[in-house]
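Take this structure first; my questions come after.
For this view, one protein chain was removed and the others were kept in their places.
For subunit A:
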Amino acid sequence: MNVLKVPARTIAVFVLPCLIIYIGLVFVPIIVSIYDSLLDWDSINKAKFIGLDNFKTMFAHDANFWPAVRHTLMYAVFSMLEIPICLFVAALMNRYVKKANTLVSIYFVPVILSTVIIGQLWKTIYNPADMGGMLNGILNSLGLESWTRSWLTEPKIAMYCLYFVSLWQYFGYHLLIQFTGVQNIPQEVYEAAKIDGAEGFKSDWYITYPMAVPIFKISIVLAFIGSLQQFDLVWVMTGGGPAHATDTISTHMYNSSFLSLKYGYGSALATFLVFVCLVFTVVINSVFKKVEAKYS
């Protein structure tokens, strides 16, 4: 730590401003939010302390809460399922494509678009055919009229349409991460394996995948956290509707705090979200610790 032989006091002076900002913007709001979750408060009038009643309502009486949790977790599952595919494609590209970087850049394009643009774009794609919906238009011209539907407004399929857009949006992002990871595996390992007779998919299985585990983990954690906070895309495309059919925890939190003016209840939802994030991050990390230990 003290390579530069700087006195501890000097280090403290330089670290302090950042630390204060960090504590002020991260830890204090957490505490405030947890406290607010114990209030019955509309953000205008006087707050009333009601203990854990908000959480009781949330778990037992709020018909929209558990569906929102399910949508959020499904979001996480789908985005995590995407990562192995990204890794597979990255390995293929590394082996077969000569100028792979160009291809990765192309895959990356959706990531640099703003979510609002992506949302509007896909909303138009999902539109009914007579409003210029591309997807339905294509189905019609393929003679698959019976498959056409109003994608974003049928409660049963609307959520899956949203998952898909997210997968599309973040495919390039995770591909880039995985590709970088795969590229960083030393060439000598493959050469040694070649001598031992391991080539192609065999070398993928025994070398690429195990050695990519640390990078794989980064993607998984990013995908998981990214899905838990999923708000903007849902908000732009469906607003959580029709009738809560596409609510995630974040949109439900927004609705409760800012539209229903139940600030305390919104804070309870936020607290729940923090808790879920922490628990799952710990779980994912400990799972990967075991996986890493197995392969190294």
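What we mean here is this: a contact is a pair of C-beta atoms (placed from the backbone, for glycine too) under 8 Å apart; a residue touches a chain by one contact, two chains touch by 3 or more; residues count from 1.
Quick note on the criterion: contacts and distances are computed from a predicted model.
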Hidden chain of the complex, named as in its UniProt record, picked from "Fe-S oxidoreductase", "Stage III sporulation protein AA", "Cytochrome (Ubi)quinol oxidase subunit III" or "Extracellular solute-binding protein": "Extracellular solute-binding protein"
Sole residue of A:8, A:26, A:109 or A:195 that reaches the chain not shown, by the stated touch rule: A:26
Residue ranges of subunit A at the interface with the undisplayed chain: 25-26, 28-30, 32-33, 36, 42-43, 61, 123, 126-128, 130-131, 150-155, 221, 225, 228-229, 237-239, 241-245, 250, 253, 255, 259-262, 266-267, 270, 273-274, 277-278, 281-282, 285
